[in-house]
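One structure is given below, encoded as structure tokens.
One protein chain omitted, others in place.
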Amino acid sequence: MSAGHTFFSVTGLTKDFGGIRAVDDLCFSVEKGSITGIIGPNGAGKTTVFNLVTGVYRPTSGAIHLMGEPIGGLRPDAIVRKGIARTFQNIRLFNRQSCLENVMTPLLQRERHSFVGSVLRTPGARRRQRDLADRGRSLLASLGLEPFASQQANTLPYGLQRKLEIVRALATGPELLLLDEPAAGMNPEETKRLAELIAEIRERFDVTILLIEHHMDLVMNICEPIVVMNFGALLACGTPDEVRSNPDVIAAYLGKGKKSHDASAQG
Amino acid sequence: MIMDYILSVATLAGINMIAVLGLSVFTGFTGLFSLGHAAFIAVGAYTSAVLTYYYYVPFALALVAGSAMAGAVSLVIGIPTLRAKLRSDYFAIAILGFGEALRVLLENLTITNGARGLPGIDSFTTPFTVLFCLAVSVVLVSNFLRSRWGAACIAIREDPIAAEMAGVRLFRTRLLSLMVSAVFCGLSGGLMAHYLSFIQPVMFTLTQSTQLLAAVIAGGMGSISGPLIASFAFIALPEALRVAQMWRLVAYGLLLVLIMVYRPQGLMGYREITSLFGKRRDDGRRER
Partner (left out) sequence: MFLQTLITGLSIGGIYALMAVGYSLVFSVLNFSNFAHGAVIMLGAYVGLALATKLSLGFGLVLAGSVAGAGIIAVLNERLAYSVLRRRKAPSLYLMISAMGCSVFLENLVYATIGSRFYAFPEFFGRQVLTLWGSSVSLLDMGAFLFALVSIFALHVFISSTRTGIAIRAGVSDMTMCSLMGVDLNRLIAIVFLLAGGFAGVAGVFLGIKYLVYPTMGWVTNKAYIAAVIGGLGSLPGALAGGLILGVVETFVSSYVSSVLRDVFSFSLLIAFLVLRPNGLMGQDTEEKV
């Protein structure tokens, strides 16, 4: 990364679905090593931004840059290789596979393997798979999931499924990790522990984190800066205190800041 | 006499099992459905038969060439349809259309002797050849499924979007899976041509493709042993019960409906036969 580049930025990002503008000329940037939060009322276009950044949708116009490189409009798997990983609002695991297999899949995709060697299962290929399995296990262990390594993913309790999704995202070796409502469906106690976990992940894996969240206390505690979206456009951007006292933000939430927090407890 | 009969039924079942094994890579493990895989069997059968019949190519080489040709032909239909990310039923129909088009072509080419078929192909295929090919195929397929590419296939079956986010190349992986399945169907075709010593385009119809799919679905998605058992049963049971061919097809059709209605995951859905004997399929299968 050369000096002068912002770590990650979107500029003039716009997405139309038919006649509806879901994201409207959005600009914001993310500092390396930060935990940036995106908040906004339901339907503000937050998840659409994630889908644009990760290549699930193609932007109608605008640019996305990671470490000075344009990535807008690339295929999702190419964007993953550039160093962006994500989790989903409604968990999307490889349900009928074990936890270890869920993590092994991204690990395997990162390496070059000889096709012939793999299909003939040469000693070299076996050794590499063994090494990868060990790495998968230690990744699982880092979030306390090692005891469940051989358990089928969809049989895990909800909270652990969320964690497993984070581990799978980390296994792609990301620079930037996007978390889409990681605390959805969690109670205040669990949310607090999640906040600690997110901070810990940033340190341990040296990743930058961009997250969408409705739990205001989570966002206000660990995110800086915070990006506020409304009707697909940028409404405000700044430190938690700045955002909290911004009259536009207050108007957008119509003084419902507290209420929307309560409502989000049901996911 | 009776031994010969049993052996011939088992041999035919083995040949069929290789094709079903191929299709299960594509359908059971990658989650894409095909109503045209009989076309790849036809390509393998005709390629290898033409090679040994007209050009006296050694049998083993002809088998390899037949498989390779089936793999190459699969790209012709695979590249446009998989790139377009068709909805899954349209994709199955596109392959159906391809299979029918190919069959009509075989009925009209001179080198394939048209609809009358190729008689008098040397019967090089022995029960031992089939057993050997089947064993090798099972090993290769299960190794493939444990590899980087197999993991990618399974991830796509489970959730294509999440798979892409795990770094899986959607188009390439699906195409590879189609090619692998076509190669094994081609091998099965080559063995079949040199066992029956007669092939005819009418042997590779939509009904044939439906039977293959029925075996994979009945045996169970995401299982190797299930479809193999099912395809063996599909060939062996009617023989043992001495059922006429048309009643078999009546039963296949009914079975397909019943499975879709009552048990879409199939007999062994997402499990292997070994898991029934107390040995749980755990992470151990990945490294040891």
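Quick notes on this one:
We just call them A and B in the order they show up, numbering each chain from 1.
Assume contacts are C-beta pairs under 8 Å (C-beta built on N, C-alpha and C of every residue); 3 or more make two chains touch, one makes a residue touch a chain.
Quick caveat, the model's predicted, so the values are computed rather than measured.
Of the chains on view, those touched by the hidden chain across the whole complex are B.
Considering the full assembly, B:Val261 is the residue among B:Ile2, B:Leu241 or B:Val261 that touches the omitted chain.
Here the missing chain is touched by one residue of B:Phe29, B:Tyr53 or B:Phe98, and it is B:Phe98.
Residue B:Thr210 is the one among B:Ser48, B:Ser177 or B:Thr210 that touches the chain not shown.
Summarising the interface, chain B meets the missing chain with residues 33, 35, 77, 80-81, 84, 86-94, 97-98, 100-101, 104-105, 108, 207, 210, 213-214, 217, 244, 246-247, 249-250, 252-257, 260-261, 264.
One rule holds for everything that comes next: only the chains that are shown with their structure count from here on.
Centre-to-centre, using mean CA coordinates, chain A is 40 Å away from chain B. Only residues 54-56, 75-77, 80-81, 85-86, 88, 92-98, 100-101, 104-106, 108-111, 113, 115, 118-121, 125-126, 129-130, 133, 149-150, 168-169, 171-172 of chain A touch chain B when the two sit together in their complex.
Chain B contributes residues 140, 143-144, 146-149, 151-152, 154-155, 158-159, 161-170, 222, 270, 280, 282-284, 286-287 to its touches with chain A in the complex.
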